[in-house]
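Excluded from the complex is one protein chain; the other protein chains are retained at their positions.
Right after this comes subunit A.
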Amino acid sequence: MSVMSQDVKVVAPAATTREALRLFAERRRSFWVVLSLAVLFTTWEIAGRIPISFAFPTFLDTLAAFFEMVGDGTMIRAFFLTLQPLVLGVAVSALLGITLGIVMGLSDRVEWLLAPVFIVLQAAPMAALVPLVTFVYGIGLVAKTLAVIMLALPVIVLNSYKAVRHVNPSLVDMCRSFQGTRRQQIFKIIIPDASPVLFAGLRLGVAAGFIGVMLAELLITPTGIGDLITYHRSVANYAHMYAAVAAIIAASTVTLALLQWFETNVMRPEKRRS
């Protein structure tokens, strides 16, 4: 007790700005996140000012271009178009992929039937297949959604399948020993125990979905963010082009972070405590 009260006395009067910052840095992870981003953006700014290439804008120019595009509505319209095939494709991939993966994990026969297909699909360079999709489904929303699914689905299926196969067998025995039904075994033991790997697959799938939608918008028809990138490149508006690229990267990062948050807070409450 006496040691603690002494500490408080020492710290309290010395609460200068520097001291406060030091304390904040020790306690908060966000300090280090901000620092990491600051280093990245400063490096970008310096590289843009040298400049390393006439086509490489500074960070501040890119930021200004971003706000300009948000201001005149082009960025928001672009996101509206890009998010349609993305959200649709990721939702289908997540639902279908997790379901198929779990069924494959539970049944050897379904595994033998489906696993080869998804292993081939995961190994295939999907960008090479996008022109085929265009050939069959044209240049509309269906083709772009399919491009997203083609990239996102295999990784989600294979991860879900592996997640179920690696469930602790002792927990399954425990459920059986207390006469749990097969249904209870799946929903109360297998899915919760598999959820960390399930979510890892989902995160990889969402990241692959972003790749899919960009491929679709760059290879099928320029719409949305892909159109902004293509257009501003063609008119040598490099700050605007980089702003569009950075915006889609930021959107992908935020989505993955939200997914992580959902997992730790909703699916696995024990992980909130360290």
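Annotations
Criterion: a residue touches a chain if its C-beta (ideal position, glycine included) is under 8 Å from a C-beta of that chain, and two chains touch if they have at least 3 such contacts; residues count from 1.
Just so it is clear, contacts and distances are computed from a predicted model.
The complex includes a chain that is not drawn, and of the options "Paraquat-inducible membrane protein A", "Alanine/glycine:cation symporter family protein", "Short-subunit dehydrogenase" or "Nitrate ABC transporter ATP-binding protein" the UniProt name matching it is "Nitrate ABC transporter ATP-binding protein". Among A:Gln84, A:Gln184 or A:Thr230, only A:Gln184 touches the chain that is left out of the view. When the whole complex is considered, the residue among A:Ala78, A:Val130 or A:Cys175 that touches the unshown chain is A:Cys175. The omitted chain makes contact with subunit A at the following residues, 168, 170-171, 173-181, 184, 188-189, 192-193, 195, 267-270, 273.
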